[in-house]
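The complex is shown incomplete by one protein chain, all other protein chains being positioned as in the whole.
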Amino acid sequence: QEIVLKSSDTHPDGYPTVEAVKYMGELLKERSNGRIAVEVYHSAQLGEEKDTIEQTRAGVIDLNRVSMGPFNGLVPETRVVSLPYIFRSTDHMHKVMDGDVGQEILAGFEPHGLVGLAYYDGGARSFYNSQKPITSVEDLKGMKFRVMQSDIFVDMVNALGANAVPLPYGEVYSSIETGVIDGAENNFPSYESAKHSEVAKHYSLDEHLIVPEVLVMAKSSWDKLSPEDQALVKQAAKDSVEKQRELWEAREKESRKMVEDAGSTITTPDKQPFIDAMGPVYEKHVTDEKLKSLVERIRAVQ
Amino acid sequence: MQQTLPSGPLGHVARVLGRVSSLALWAAGFGLVLMTAMVAWQVYCRYILNDSPSWTEPGAVMLMSWFIFLGAAVGVRENNHLGFDILLYVLPHGGKRVLRMISDVVILAFGLGMIFYGWQLAMLASDAILPSLGISGAYDYYPVVGGGILVSLFTLERIALRLSGAPVDEGLEIATPEAEVELDAVDDARDARA
């Protein structure tokens, strides 16, 4: 073996993204006759996403599977996919990211020492809480929700009439349990695996964020590869996407069933009033022309 | 630690660095008090006002980063970092001096690393914007650079003083920093009651 690509992931072993990168490694090994291999460091062994992004940019590690959120401060194009309700459905997101807009965003990583390889599914994030089922925007009034450390998410929650509480992820479980906050928001697999479903029984499928995740490579590692090997890596990454989407769908169904069996109630509120409340958020965060045109092009994709 | 400073320029430099050190300690202490206020404000805003500020958490963490590196540099100058000093305890004076010198060179190397690579990290992160604080990612790493400068200065000072024959290695015991500080507290508490 000549080349071992070290890859980081914050999710645990067996998670769809971890398995997809492992699968990509198998493809690479096979297609390069064993010359290229991928080694996945799961469970944030090498650090949290902000840190591993820096490590990738510095060439300490080669590959990195990251959420879009931590890139918002670095690659402005990624902000567009972190806007609430920008995608109508997972299918819509797939069409957008597989098309021109997706390619344009991937290109945005290049000036920052990164090569964008592929998008993975990260599911749809929805609110869950310990108090009551949410069926309308009014139900959210005055409730405290933990959000990720990001201005867009804080503004989104506030625009819905709730209170955003930025808290470290590790403190969410106890904070819901003790009542520091009423709830948080995430996709089914995280809601289930982080055990938040034990303390927050009401899940409302408002699907405010359908955010893809991204697999990036260090520009320095990329440049060391021959053009043929670069093509191999790119193709293997592309081929792992289909696999990841399958794994994700299965995992999402499984998690949903698990939380339902454990007594969580799932409500499906009418999304339109939620979307209508997002006006001020878009006004505040979609300011430059480039972002505006990206929003329009995403909405135009049918 | 330096009651008997050599005269001349070296003694002058040592006196200046002494003032730098106490300034750093005061800044760090002020940082701790400010951090207390910030977290208290966070609880007050969330629980009483129902409106959480998003800057308190990253702000307090950045403040902590500063006061740790400043305080750690002062700890280097005051020679009270936690160490495993068994060999120092049993060795004769000359051997002890050699080992302390090696330690100081090693600490100096790390201090210089903090400056150089801390700066590299700051430059690497400078094109990112920190969430909630809205400032450049470089600010995350300035404490590393600042701490590195002080660690290097204080170690160089001790190396120079030792070479000039000043008794910088006197009074070392198997002590731990926590131990030293807490023992200090015991004495103070006794004085207060007496």
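A and B label the chains in the order they appear, each numbered from 1.
Following the convention adopted for this analysis, a residue touches a chain if its C-beta (ideal position, glycine included) is under 8 Å from a C-beta of that chain, and two chains touch if they have at least 3 such contacts.
Everything that follows uses one rule, which is that contacts and distances are computed from a predicted model.
Engineer: UniProt protein name for the omitted subunit, picking from "Phosphate-binding protein", "TRAP transporter large permease protein", "ATP synthase subunit b" or "Phenylalanine--tRNA ligase beta subunit"?
Structural biologist: "TRAP transporter large permease protein"
Engineer: Would you list the chains present here that the left-out chain is in contact with?
Structural biologist: The chain that is not shown touches these displayed chains: A, B.
Engineer: Of the listed residues B:Leu23, B:Ala40, B:Ile135 or B:Leu163, which contacts the missing chain in the full complex?
Structural biologist: Looking across B:Leu23, B:Ala40, B:Ile135 or B:Leu163, the contact with the absent chain belongs to B:Ala40.
Engineer: Among B:Ser65, B:Ser132 or B:Ser152, which residue is in touch with the absent chain?
Structural biologist: Going through B:Ser65, B:Ser132 or B:Ser152 one by one, B:Ser65 is the residue touching the chain not shown.
Engineer: With the missing chain put back, one of A:Gln55, A:Asn129 or A:Ser150 would touch it. Which one?
Structural biologist: Spelled out, the listed residue whose C-beta touches the missing chain is A:Gln55.
Engineer: At which residues does chain A meet the chain that is not included here?
Structural biologist: The missing chain touches chain A at positions 6, 41, 43-48, 50-51, 54-55, 58-60, 167-171, 173-175, 177-180, 194.
Engineer: If the hidden chain were put back, which residues of chain B would touch it?
Structural biologist: These residues of chain B touch the chain that is not shown: 25, 28-29, 31-33, 35-36, 39-40, 42-43, 47, 57, 60-62, 64-65, 67-72, 74-76, 78, 80-88, 99-100, 102-103, 106-107, 109-110, 113-114, 117-118, 120-121, 124, 140-141, 143-144, 174-186, 188-190, 192-193.
Definition applied: only the chains that are shown with their structure count from here on.
Engineer: For chain A versus chain B, what separation do you get between their C-alpha means, in angstrom?
Structural biologist: 39
Engineer: Which residues of chain B touch chain A once you look at their complex with the stated criterion?
Structural biologist: Within the complex, chain B touches chain A at residues 46, 50-52, 54, 57-58, 121, 124-125, 127-132, 134, 137.
Engineer: Given the complex with chain B, which residues does chain A contribute to the contact?
Structural biologist: For chain A paired with chain B, touching residues are 54, 57-58, 72-74, 112, 142, 144, 149-151, 154, 163-168, 180.
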